[in-house]
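Apart from one protein chain that is not included, each protein chain of the complex appears where it belongs.
Letters A, B and C mark the chains as written, and numbering starts fresh at 1 in each.
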Amino acid sequence: MLRAAVLGATGYLGGELLRVLSQHPSLDVVLATSGRQAGATLGSVYPGLSRFSELVLSADADRADADVAFLALPATESMAVVPSLLERGIRVVDLGPDYRLKDPAEFRRVYGKPHADPGHLAEAVYGLPELGRDAIRSARLVANPGCYPTATLLAVAPLWRAGLVEGPIVVDAKSGTSGAGASPTPTSHHPEAAGTVWPYGTPEHRHLPEMRQALASAAAPAPPIVFVPHLVPLVRGILCSIYVRSTGPFDPLAFASVYARSYADSPFVRVGGVPRLPWAAGTNRCFLSVVSVGGAPVIFSALDNLGKGGATQAIQNANLLLGLEETLGLTQPGFAV
Amino acid sequence: MLRAAVLGATGYLGGELLRVLSQHPSLDVVLATSGRQAGATLGSVYPGLSRFSELVLSADADRADADVAFLALPATESMAVVPSLLERGIRVVDLGPDYRLKDPAEFRRVYGKPHADPGHLAEAVYGLPELGRDAIRSARLVANPGCYPTATLLAVAPLWRAGLVEGPIVVDAKSGTSGAGASPTPTSHHPEAAGTVWPYGTPEHRHLPEMRQALASAAAPAPPIVFVPHLVPLVRGILCSIYVRSTGPFDPLAFASVYARSYADSPFVRVGGVPRLPWAAGTNRCFLSVVSVGGAPVIFSALDNLGKGGATQAIQNANLLLGLEETLGLTQPGFAV
Amino acid sequence: MLRAAVLGATGYLGGELLRVLSQHPSLDVVLATSGRQAGATLGSVYPGLSRFSELVLSADADRADADVAFLALPATESMAVVPSLLERGIRVVDLGPDYRLKDPAEFRRVYGKPHADPGHLAEAVYGLPELGRDAIRSARLVANPGCYPTATLLAVAPLWRAGLVEGPIVVDAKSGTSGAGASPTPTSHHPEAAGTVWPYGTPEHRHLPEMRQALASAAAPAPPIVFVPHLVPLVRGILCSIYVRSTGPFDPLAFASVYARSYADSPFVRVGGVPRLPWAAGTNRCFLSVVSVGGAPVIFSALDNLGKGGATQAIQNANLLLGLEETLGLTQPGFAV
Partner (left out) sequence: MLRAAVLGATGYLGGELLRVLSQHPSLDVVLATSGRQAGATLGSVYPGLSRFSELVLSADADRADADVAFLALPATESMAVVPSLLERGIRVVDLGPDYRLKDPAEFRRVYGKPHADPGHLAEAVYGLPELGRDAIRSARLVANPGCYPTATLLAVAPLWRAGLVEGPIVVDAKSGTSGAGASPTPTSHHPEAAGTVWPYGTPEHRHLPEMRQALASAAAPAPPIVFVPHLVPLVRGILCSIYVRSTGPFDPLAFASVYARSYADSPFVRVGGVPRLPWAAGTNRCFLSVVSVGGAPVIFSALDNLGKGGATQAIQNANLLLGLEETLGLTQPGFAV
């Protein structure tokens, strides 16, 4: 049994990590931290949990002795603890944004602070296994992608790399409210959120630079992306409706064929008909669908923002890091309804 | 045109007061106050409003010169401003709880503070017009009932007074989340509230003493009431399912006949089939229905917590206070869906 | 008092017509028809209604004697009754699609039937008052626009006519489920609809030709439009997120200035910050907002599909047809929540 630590165990991503890890055959949670609820048992915080329910929440990770640490901390907090974790030989999967943007200046522009750990930033590997799992296998530090970039990149990157699409790419995302985190805010107050669809993140959502970075390459910059996230009255799930331009005459079969090739060895990505969000709930799956709307290509990408968009992808990355089978502990099916 | 002031104009009850008053033919809003948003126009706070949109929110009511003041303030704040308003000759409809409980000791027990204005407390009239509108017509100060007591008392009081039912009375209430107010809390955080039915208010909800007081009389104490409110994933509306015991063999027609007699002159109370909450949305109506479940009487009572359970009932009280037609400005129909 | 008939009074648009007409000072409903519920009173079908509640539903409109008839019938049913209504001197506002597309061949392509009344089709006026109310004033037959075209055209037409935008225009629409009508279907089954965002209407929604026709002119064809409607778990309301390309450098103020000019005399269109759907609920209002997302223009357009997207717009058209004040009976404000 390998040992895992979960830092930030009482946020929604932390809770989902514990939930899924409780089904993992090769990982044991030996430490869980929480600023606000230190001293409580996991069972009292998460009565739906079975395994780990006797574990007592710690205030910090100073005593962490683990094979891997999952960091589910607010933005700009991970970079303060990663150096010490790595020094102690603990591999890290950071679910926050601190190690996603390779350019420290860009990080500063987006997150409003200078990067405190530029050395490890350079070393960190972007953890979207389906777009490149080899680098993850040998990494010490993985930057787990954001929920919106995961949904968008799985849909767009193979087509963009294959030269089938060009910009501008319009990404109209609809997200459940759990993506906004466990702290009450006016936007996520039930009477406000339950009765509308709320576009936000203008003029630029923090996840956009991450998408651009992932699509750019030595050969070419990323295409222009117009990204507008919307809160919808759901708790879990993201559906991205993605409007691209075909570089040649649009052939849905050509798109499907690129997906088939790209994801032949990626069991968590499924290509088919228009997806429903319950299929993805609590899972590490992303469902893609290509349709023609008046002759133009539209792609739907669906996942659970707490699952493939967060906690389960982090576990997938940890499996790779630790030399385990990539799908270990991640085979639970979604719901029909 | 009579002049109205709305104190606490940026909470949900304040907003609903302004919305409905904007359709009132004889009342003009000349003052609206807000602690947090003083200086803003009503139109910027409520873009859905037409009339009054140029009115600028004041920080307080010191300059209030009005025929009637609606107080939509947090518990224990009204009693600090009522004396000064009455002194200036302004009639008051208090939507908060400060003047509902006649016994200052009971007020202190429930709200944790001594009553600051016991003199006016004695004078205040409980504003449930359908159970006694004469006293309201000649009052200076009306205590507008709570949302749950309104729904419960309209269903229970006539039967109790007629001797048709006895206790214990079980009131299982289901409420939309707007009843909890405009300030974000963990309970009303969308990811928490949208996925469950949440019983709260144990061991005793603050509205219970108000129900007991209204059912008690010189002749007899109130029956025991077991009251459990539940938050349901809706924004507006309360459905109370009320389980009573018939003092004799249960005859639904006898119940209906008591309602018919009691509410013959009360157009806002409607008795019929099982109600749907949209019928009441934005209105001053309460829908009652009596059914037999295995031979036992069950009563459903439905209203809009922001309407008959709050703002529109306050306007009904103001109409009475000011010698206007009781239904003035309150005839808007509910929704089918 | 002018007399109105409502044909198809027991669908959602019919119910909304009756609800709003019950507040209209100059229109009386003298006839309401329903295939399924003929013989019932309106009060029994709509317990939330006050006025008209004694009116008995008729099976058909044969005896219609009215100044105006509102037709809220399924697609392809209006064209069978319009000739007879017009012959009897009754003006018609058709809320269905039968008279929207001017080209009978296009009608046949989209609705799968030849047009049964091509003569009146040529005469019918497209009833979007804010884009041209003069023709409506002198019309006998008005084709009330679809809900999606209303939301889209109010946002796009002024900009397109002013030469500020070019195609392709991406319209990502999010709609409550009441737009799908009152008949249960698998798509609108609560367990299916409540847990997902459901894109539909591919490869071409029936409302697209209507949008194209309205944007085309003698001088130029319409721009390409990629239109994807999505069902979201709400009952009422449409939010369209509209992605356009600016013909020159994008200046939000220039867009706002075109709206200001175009809608100076149109009190139902409001331009401002990002809209919330409750503001529009039950009203005839459309809220527009222009934002810059990474330098690109994005427009949000919000309305109630049963209101400005249907029933209230039909009443606005009837007001114009009958020489009444355009806003008569349509001034009710929306909700804050």
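In this section, a residue touches a chain if its C-beta (ideal position, glycine included) is under 8 Å from a C-beta of that chain, and two chains touch if they have at least 3 such contacts.
Please read these numbers as outputs of a predicted model, since none were measured by experiment.
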> Considering the full assembly, with which of the depicted chains is the omitted chain in contact?
Replying inline: A, B, C
> So which of B:Ser84, B:Ser138, B:Ser183 or B:Thr196 would be touching the chain we can't see?
Replying inline: B:Thr196
> Pick from B:Phe107, B:Tyr126 or B:Phe227: which residue touches the chain that isn't shown?
Replying inline: B:Phe227
> Among C:Tyr12, C:Phe52, C:Phe255 or C:Phe335, which one is in touch with the chain left out?
Replying inline: C:Tyr12
> For chain A, which residues touch the unseen chain?
Replying inline: 12, 15-16, 19, 22-23, 46-51, 178, 235-236, 270, 272-273, 275-276, 278-280, 282-283, 285, 287, 331-337
> Which residues does chain B use to touch the chain missing from this display?
Replying inline: 168, 170, 172, 174, 191-192, 195-200, 202-204, 208, 224-228, 230, 232-234, 237, 239, 241, 243, 245, 274, 276-278, 291-296, 298, 300, 335, 337
> Tell me, which residues in chain C touch the chain that this view leaves out?
Replying inline: 12, 176-178, 180, 182-186, 188-191, 193-195, 233-235
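Basically, only the chains that are shown with their structure count from here on.
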> So how far apart, in whole Å, are chain B and chain C when each is placed at the average of its C-alpha atoms?
Replying inline: 36
> Roughly how many whole angstrom separate the Cα centroids of chain A and chain B?
Replying inline: 46
>> I'd like the Å distance between the centres of chain A and chain C, where a centre is the mean of that chain's Cα atoms.
In response: 40
>> At least two partner chains per residue is the criterion; list those residues in chain B.
In response: 12, 178, 235
